[in-house]
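Removed: one protein chain of the complex. Kept in place: all other protein chains.
So, subunit A:
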């Protein structure tokens, strides 16, 4: 169905190719997962399918890409609309109209589908994706998972043979991601759609994939059976890494398969306890009492009590829109707070000046790049020093500790997501706050960057800071957090040690816990097995 013949692609002005001599054939009806580190060319590969690369992005493409026998070099992306449906990373950015029903019909209107057929297909699609009750809702008022499903529905109504999805679940909470994935699986099964999906969160999609396409970052592309290819991949999800430890061949791809083979491992781990962070948390760094945040008539946070202790990493979880961000902003003092008190060492950051609040609590917002506006990394660091009134070079030293080797003359926009996050974190840490709040920092980070970021977070806690990370990423939480707070509708519904909260919840349990509860991470299991061996 999709065929790449000796495809090489250079970005405009680049000397090394993003894709080099790619030969790839994806048969009809397959679900194909594209993996690779950030910047390895996943989006380029996906964009080439309907000709957006190179027609929209610039650059030069050699070789030939054909979909169902039609070559992208002969036709504009517009003419591929009935053949290939493309859903981008941010569904909201791709919406043209403003209500769900109109959005579903938009593609068909372009193709000149007759009104009767349009009406029928819109109803069918609403049912297929389970969004019928949203039909009249304005798109901006939908939650992330709903928006993503509408975006998929909007391309489906044109009945494309190929569906291309770029990171469809990266920004979603676990439950919303399940919904979106269920919808995709249904398309593959019921409609025989060929699906090409790129995803950082490999663990979510791997078990459904018929084929794995691996980009190694040097332009080469390898494709084949998921179980074979993932076995030695550095982007393997926890179950596969667990399989390597236990010596299961071929590795199981789903939690269910792993569980069925885990009896022996259970036996070996009997009588052992997962190693936990034994360091006693320090004194309370921040005390919040009855914090309430309201926007007009909407209550975002309802009377939340929270203590943040030094040396402790707290993960703030909960579905999209449950009040996590509002709570973080209220704790930092820059966001609105209707009532309640926040106390950091005797001072209320909400009443302090912006400078004062920043020295007490540092916050890295969801779109971290909002904080960056200068031309070079060095200029940003210098600005950070001035803002925090610290000796010149402090910010740069922090940055080197977080992410070594970033050239100072690099434009901040050209950094990878992980480096950008490190830069913003360094700027925020330069004023040496005792409390650090991070809003969705793991978005867009691949496994490597995430592992590195876990170390960063642990190091901050080890330095005596209280760290809060709002995130959807259960694997990250299992590896990094000491304590988990779950929010729903602006209230705290669970608060306790990571192992306790996470294991008891079906949505927030990491893969290893689903197989081997109470063990949470591959590292814990590895440590226990190493102990056994010695």
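The rule is short, and it goes like this: a residue touches a chain if its C-beta (ideal position, glycine included) is under 8 Å from a C-beta of that chain, and two chains touch if they have at least 3 such contacts; residues count from 1.
The rule is simple: contacts and distances are computed from a predicted model.
Could you tell me which of "Energy-coupling factor transport system permease protein", "Phenylacetate-CoA oxygenase subunit PaaJ", "Flagellar basal body-associated protein FliL" or "Acyl carrier protein" is the UniProt name of the chain missing from the displayed complex?
UniProt lists the chain that is not shown as "Energy-coupling factor transport system permease protein".
Of the residues A:207, A:233, A:428 or A:524, which one touches the chain left out of the display?
A:428
Per the definition of touch given earlier, which of A:274, A:335, A:434 or A:510 contacts the omitted chain?
A:335
For the chain left out of this view, which of A:80, A:208 or A:248 touches it?
A:80
Can you name the residues of subunit A that touch the chain not displayed here?
Contact residues on subunit A toward the absent chain are 47, 50, 52, 56, 76-82, 84-86, 88, 90, 93-99, 101-102, 105-115, 118-119, 122, 133-134, 136-138, 154-155, 158, 298, 329, 332, 334-335, 353-355, 357-358, 362-363, 365, 367, 369-373, 383-384, 387, 413, 427-428.
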